[in-house]
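Read the structure below first, then the notes.
The complex appears here without one of its protein chains, the remainder shown in place.
Coming up: chain A.
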Amino acid sequence: MLSIKDLQASINGKEILKGLSLEMGAGEVHAIMGPNGSGKSTLSKVLAGREEYEVTSGTVTYQGVNLLELSPEERAHQGIFMAFQYPVELPGVNNTYFMQASLNAIRKARGEPELNSLNFMKLVRTKLKALEMDESLLKRAVNTGFSGGEMKRNEILQMTLLEPRLSILDETDSGLDIDALRMVSMGVNSLRSPERSMLVITHYQRLLDYIQPDYVHVLSGGRIIRSGDKSLALELEEKGYGWLQEEAAA
């Protein structure tokens, strides 16, 4: 599904990713943990196509194509979805209109028929219900004045609508209350299938109780310094990152 080899990326001349490699197979869920500032969001944004980041070396292959050559919208059309750590407010842009435009842009790019407003509303309502989201959020401007938790749920709503092949969840659990965490996890789990892969970035082991990962990686200083199964997350919860960073430095 996704193959990252020796990826190096910088922004404003500052090197953030310093030779990162990661292999993800179809149907797999990978968790990435790591200290603040280690480059987790940078990796997400590079994968989603944020142009401000300069990829200085390395390759990213997604379903056999060179991902780095694609524009952000083309990546979305190919099934990549990133739930933002900090979703962006779009004042004046109606949330429903936005999500319909998004879904239809993707369907159009794939040569599928676009959904009319009526059918879209039906679809969005079922997804909304599953996430126990308030319908009033559909009528508002995208993320504008949303609470932190509402923004995160709105991201997952989009994810369940777009049904991506590769989902990248950047700290979607941060800022969620316990019930919301369960709801969001259910939304994410509902998409798990042999064709879909997920990259779940989190600071907390708790999310991984709900969304059980196949692999856990530790990202530190722009590199993956340790990979393991889900027991690694438990170990990190107990011991922190210090011991791994020392090992990596040695």
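Some observations on this one:
In the analysis below, a residue touches a chain if its C-beta (ideal position, glycine included) is under 8 Å from a C-beta of that chain, and two chains touch if they have at least 3 such contacts; residues count from 1.
Convention: contacts and distances are computed from a predicted model.
Hidden chain, UniProt protein name from the list "Iron-regulated ABC transporter permease protein SufD", "Disulfide reductase", "Ferredoxin" or "Succinate dehydrogenase cytochrome b subunit": "Iron-regulated ABC transporter permease protein SufD". Set against the missing chain, the residues A:S41, A:Q158 or A:S185 yield one that touches it, A:Q158. Within the set A:G19, A:P35, A:P72 or A:G221, the residue that contacts the chain not displayed is A:P72. Of the candidate positions A:Q8, A:S102 or A:S227, contact with the unshown chain belongs to A:S102. Only one residue in the set A:Y62, A:F84, A:F120 or A:F146 touches the chain that does not appear here, and it is A:F84.
Across A:L115, A:A141 or A:A248, the single residue that touches the chain missing here is A:A141. In the full complex, chain A touches the omitted chain through residues 48-52, 71-73, 75-77, 81-82, 84, 87-88, 90-93, 98, 101-103, 105-106, 109, 141, 158, 162.
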